[in-house]
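Dropping a structure here in structure tokens format, bear with me for questions.
Only a single protein chain was left out; the remaining protein chains are all shown in position.
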């Protein structure tokens, strides 16, 4: 893991991160991407997603507010990204909550090569065929520990699994990394999970492996969360400070602040 | 009315509030719901709205940015909610401004059982067949006073009418409650009306009657607005402080701060 160096690379190269994401968080993930130092672009029309995805540094698919045309666009974009060698990231928001979401996430995993799945415990457990409970898009509980779940999901899904929670766990099936950075206020703002996915997309465009990208993104985002929590009076002021903190992340200090465990 | 006790119940039970709402305010209503203590979920696909609405604590329908598939989804979701005993709330954004909005609001009221309609004076007057003027989604004026309008609309529509403005009026046709909490800055931020609807959805999931839910929600939201106004320098800082204030609402102090009149 070289979080600081990869953050510096993001800021220098400004990779384009193409996001087909949900209506609730589009502004938030665009601003998080931009604050970190990459360039976001949102495009969902079937007429343009292949063109856009092919020239991106990474493609982020987030199923938080689905409908038919969007599902088609996600599949098309993912295949075009695969063909162009652009890494693809899936955020299976609400998988387990409705059949449409579960099936769409599975379809994307079947029809395209996904580099990283980033979700909460219940979402990832659902896709890995393990037990979990979800209320709307909130994970209520999973049978496995985070580390077990990440490793099992990585094996079952054939990609890196990034399971976020109070402590995050990232695994490629062989190695598993725990990331303890972050702050409880992250759970009080809608879309912080989606933001962590977008940030993972930024790191995917520059990191040496998807596992590194996923772990480094959670370190960077977690450290920003820790900085944003200082002086925050609640979710509103924390949310604002989070963009400031992403923008002000110091690559030179980042690795020493990482709270990781293998 | 037991605003404090019902807020405490929201925070303890964390009801799922399913929202089919407009693109402009999705992030705002999700964050207001979460800051208060409930769990928001946005889902609008016809393939999943029935499943989601059936397990929710309340369903919020907001017609602020309509299109054909969304209208079908709202009707489907409302019927599924009715069948499952989940209370349904309608925010008729812009009713009176275009025929599509007026007719869609009326269709929803015809085809489903609605617990509460929450709107500005012009929107509610339009649905109740009374005179009013609207510019876009802004109420310019109505022939009736707020109290008269709320009572007349409740009788005409067969549900609780919640008419917000400088002073809010909530009626079930028999009882009418005036709520004077709030701050003028609420009118300077887009979507605060929609947020008050989402907050009403949270209270609907726990309160003893729809009338109580509607009035308690406006007390809680108004008190948060008063707290947010302290130190605000304009709409931006007020908007941020509003989430902090919702999060920091003290159930023990809420009832004594209510400025209500029956």
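In order of appearance the chains are A and B, and numbering begins at 1 in each one.
Please note the rule applied: a contact is a pair of C-beta atoms (placed from the backbone, for glycine too) under 8 Å apart; a residue touches a chain by one contact, two chains touch by 3 or more.
Keep in mind that this is a model prediction, so the values were computed, not measured.
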Candidates B:9, B:25 or B:152 - the one touching the absent chain: B:25
Chain not shown: contacting residue from A:1, A:34 or A:229: A:34
Sites on subunit A contacted by the missing partner chain, in the whole complex: 14, 16, 18, 23, 26-27, 30-31, 34-35, 39-45, 47-48, 51-52, 56, 69, 239-248
Where the missing chain touches subunit B, by residue: 22-25, 27-28, 64-68, 94, 97-101, 135-138, 188-191, 233-237, 239-240
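Following the convention adopted for this analysis, only the chains that are shown with their structure count from here on.
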Rounded Å distance between subunit A and subunit B, as computed from the means of their C-alpha atoms: 32
